[in-house]
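Removed: one protein chain of the complex. Kept in place: all other protein chains.
The first chain written gets the first letter, and so on, giving A, B, C, D and E; residue counts start at 1 in each chain.
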Amino acid sequence: MNRPSGRAADQLREIRITRHYTKHAEGSVLVEFGDTKVICTVSVEAGVPRFLKGKGQGWLTAEYGMLPRATGDRTQREASRGKQGGRTLEIQRLIGRSLRAAVDLTKLGENTLYIDCDVIQADGGTRTASVTGAYVALVDALAVLKKRGLKGNPLKQMVAAVSVGIYQNTPVLDLDYLEDSTAETDLNVIMTDAGGFIEVQGTAEGAPFQPEEFNEMLALAQKGIRDLFELQKAALAD
Amino acid sequence: MNRPSGRAADQLREIRITRHYTKHAEGSVLVEFGDTKVICTVSVEAGVPRFLKGKGQGWLTAEYGMLPRATGDRTQREASRGKQGGRTLEIQRLIGRSLRAAVDLTKLGENTLYIDCDVIQADGGTRTASVTGAYVALVDALAVLKKRGLKGNPLKQMVAAVSVGIYQNTPVLDLDYLEDSTAETDLNVIMTDAGGFIEVQGTAEGAPFQPEEFNEMLALAQKGIRDLFELQKAALAD
Amino acid sequence: MNRPSGRAADQLREIRITRHYTKHAEGSVLVEFGDTKVICTVSVEAGVPRFLKGKGQGWLTAEYGMLPRATGDRTQREASRGKQGGRTLEIQRLIGRSLRAAVDLTKLGENTLYIDCDVIQADGGTRTASVTGAYVALVDALAVLKKRGLKGNPLKQMVAAVSVGIYQNTPVLDLDYLEDSTAETDLNVIMTDAGGFIEVQGTAEGAPFQPEEFNEMLALAQKGIRDLFELQKAALAD
Amino acid sequence: MNRPSGRAADQLREIRITRHYTKHAEGSVLVEFGDTKVICTVSVEAGVPRFLKGKGQGWLTAEYGMLPRATGDRTQREASRGKQGGRTLEIQRLIGRSLRAAVDLTKLGENTLYIDCDVIQADGGTRTASVTGAYVALVDALAVLKKRGLKGNPLKQMVAAVSVGIYQNTPVLDLDYLEDSTAETDLNVIMTDAGGFIEVQGTAEGAPFQPEEFNEMLALAQKGIRDLFELQKAALAD
Amino acid sequence: MNRPSGRAADQLREIRITRHYTKHAEGSVLVEFGDTKVICTVSVEAGVPRFLKGKGQGWLTAEYGMLPRATGDRTQREASRGKQGGRTLEIQRLIGRSLRAAVDLTKLGENTLYIDCDVIQADGGTRTASVTGAYVALVDALAVLKKRGLKGNPLKQMVAAVSVGIYQNTPVLDLDYLEDSTAETDLNVIMTDAGGFIEVQGTAEGAPFQPEEFNEMLALAQKGIRDLFELQKAALAD
Partner (left out) sequence: MNRPSGRAADQLREIRITRHYTKHAEGSVLVEFGDTKVICTVSVEAGVPRFLKGKGQGWLTAEYGMLPRATGDRTQREASRGKQGGRTLEIQRLIGRSLRAAVDLTKLGENTLYIDCDVIQADGGTRTASVTGAYVALVDALAVLKKRGLKGNPLKQMVAAVSVGIYQNTPVLDLDYLEDSTAETDLNVIMTDAGGFIEVQGTAEGAPFQPEEFNEMLALAQKGIRDLFELQKAALAD
């Protein structure tokens, strides 16, 4: 098997995490998984949604978007279509659940963290890049909250995400668009640094996948996420 | 561990599959997983979406809804809110992908199959009941198409779905609402009768789940889905 | 004149009223007028719309929907179209006005009753079946409210509805779809058990109707509604 | 009984019908029922809706609106709310059905007539004024079509509409807002000049109405509509 | 150069300003610039938008619409399309900004003035007619507020608007539709009676305009607006 990029089966694309990418947000990261580029910002707003009012805890929610020409063909702008598509809603719900796993909402006060992940260039794996980048922006935003007087540390654990798939009968890590568009199976895995799974979402695009393939893919994902935790730590250490 | 329903950990709820439940649709099934009740219809319409026109193949798509009072508290009607929520879109996309795995679209002619799954009473597991019931309605609809002159057999394989989860530290099969609302983890599994996975969607609602728990849950799901295939066959044999 | 169903001109279809049809709602009825089948639920929620706040009274409102394949051809799901159509709004406004005539809103406390009528199979007369079935569900819901401590009895009078029309130059009662789709005139009548009219809505689909035809149709409707009151009483007596 | 306006029970308000009110439309009428003022235009467009294509016939459809401050309190603009309300849809469907009764659609060619009724000042009875005025605009528009070369005469019969109600226990004709807002019953009647009914829509706003009251109201409506036909004829004779 | 209307280059169309045009609004004006006819109402409502609550000041906002057949070809009704178009939003924002320049919001109390400009016949220059007419309606509405007890005078200055353009290489004042649709440049100017500009919006529809042309157009606009102030004063003096 030869990956179009020449990568080894268990090799991530080149990952770059640029902190403080824009100036207004409490946390702002440009995350690049090869040619996939996502701006992840974290905004802090006083107040919580109605269902949490008066409970003394915070909330975290996420939104996802793509610039119309982030993709090979232009995609219609969701704002002008008048609604977010099913894929967008699915991804932003996933990002929100994943990042909520990283924070102890009871230590946030009645504040809401908005995660915004906007893809400026897409080349496969935008949702996993989003989760991985948003985690770093979240750490920066929590540091800002601490400077503004928040007591305690809401950060519970690290979170990162990667995709794996079966490409030409071989499990491979971190699919780019060329691989993704022909892969038989697409599996997105989100884990904590303690080794637990937050989300495992596998879809057979073509032939169903077998239990043993599934286990191989999970092992690849675990390897890739360990690498991503190192890259997140390095970015945060700067 | 005692399940609220008194079921064994690997025991499905009582499953009932009633064919020809309503009279207009080509396929129409009431599927019951215990107190979860879903009407699954399959409608055949001439024509395909624009992206498939002229390719000589068919299409299958799904929509999902819940009656406002299918749930313990009344849920706002999506038609009057003016849009389908993220959960709805996520589920109907899942149903569509799953059922497309059961048919060879190239043998449908330029026809579209609409799967409609409408929950009239919800007690946990509505998406897995929907997939399992819709498969039976699909078989009936394809038989109607055959009577109307369709050549060949588009049916490729059986498809069924079940949920598993970690309830009070123990993996259990086919969660009802009481279990689902307190479970640590929720895993939906969709398989073919050849033993392949079509979808595996696991979400840690509370603590992240460990690889070994994941494997236990998958084994339970495989067992449950084998049981469901028997129940589908029995219903279709009537 | 021969009705397609073989019924006499003044004969209702077979009417079935099944109480406690689903388990969550305070009132839940499956009403069947022949092959027309509607699930009517009544939900009680604390609070009233803004225009009634602080007036110490309650409110009752209704929503109506059809499953996409309740009809001979599949109807597009209103939730995915993003709005309720004119016919739907017209019917749900009618149901709401009709059922409000049955209750003394000042005796409800600041509670809102939501009537949901969802057609699972349509064969003509869905709006009149909805009103007739919703009345029974309303009685059950008020009994629940009483058990929860509501003082006084908000129920003022019985309400039922039936359609009449001119089919092949003859006035007939309770049109089914075959009759309805070719009828010259369609008249929906909603009455109280004291013999007063709540709504009379007559529409000439083809030729205008004459005053004498109108009076004949009204007389048929009065007869049919008397029969329906007996059926409602029988159902509630179980 | 004293009507606030001092009118007799069977007396219409002062009716004014001004033809050629605006310059662009094929038919354009300002109709005034006392202080109720509605601009009714009829526009001719080539083409028909999809469900009629290729059948060689025409179509007629209606839309209704109110200027935000046509009413005593300002009503939110439907264009900025993003949807037409239920009352608006109900009225415009009624106007469309009523005016379709006046034309033989098979003689229109594949043209669509758009009736637009826009209330610039509301004082009760806007829907009946709309139907009555739109009929005159329709005659003018058909004359324009004839000049443009349409063969044959699509006009079948005259159509007019009036409201009646029970005000202080007495049936009265053509309610103004003061009467309408306190009336027990509101009945809108639409007839042809041959004496047939097109629509009869009666609603008990307060107490249900009795059969004998209903007959008295119908008789009043018949009288009022005869008067309106004379006024329409006079306007068209100018 | 010959204007289609035979007007001189610096000549306004015939302007008519009819006060108290409809009866419900605090201010209500029909303004006519030749065949362009706009109903301008000003409604007073207690309360202010959220961003101003508790600041002890008022607000003024504007909405604009066109009847579907105000134009040569029928325009789709924005209420049925489900949204206001870009042109509409642009114009109503302009009207709002312009009229806010006429009032001292701090002297309004916590009241909101709604300006509604609805075009019943369009022949070019609807936005400038709207601003000019709405000013007169505003003066009337403020007089009503004063009668209702408002202390102080919120009126700061007069406001009027006119369009100018380059038609057949010559700058002309107050373009009608025939001129507007072929003009090279369209400039809308809004001024105060103290000679200051509130808005200057120039758009080259065809060839870009040169600085000297721009100055000529501005001079024409200043002349036209002086004339409009006289006409507003005359209308208010009646």
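What we mean here is this: a contact is a pair of C-beta atoms (placed from the backbone, for glycine too) under 8 Å apart; a residue touches a chain by one contact, two chains touch by 3 or more.
Predicted model only: the values in this text are computed from it and were never measured.
The residue from E:G6, E:G54 or E:G86 that touches the chain not shown here is E:G86. Checked against the hidden chain, the listed residues A:D10, A:D35, A:E110 or A:E205 yield one contact partner: A:D35. Of the listed positions A:L67, A:L155 or A:L236, the one in contact with the omitted chain in the full complex is A:L67. Only one of A:S43, A:Q57, A:T182 or A:N215 touches the absent chain when the whole complex is considered: A:S43.
Touch with the hidden chain on the side of chain E covers residues 83, 85-87, 89-90, 92-93, 97, 101, 187, 191-192, 194-204, 207-211, 214-215, 218, 222. Of the residues in chain A, those that touch the hidden partner chain are 22-25, 28, 35, 37, 39, 41, 43, 45, 63, 65, 67-72, 74, 77-80, 82-84, 88, 114, 116, 118, 120-122.
One rule holds for everything that comes next: only the chains that are shown with their structure count from here on.
Measuring from the averaged C-alpha position of chain A to that of chain C gives a distance of 50 Å. Multi-chain contact residues, meaning those touching two or more other chains, occur in chain A at positions 83.
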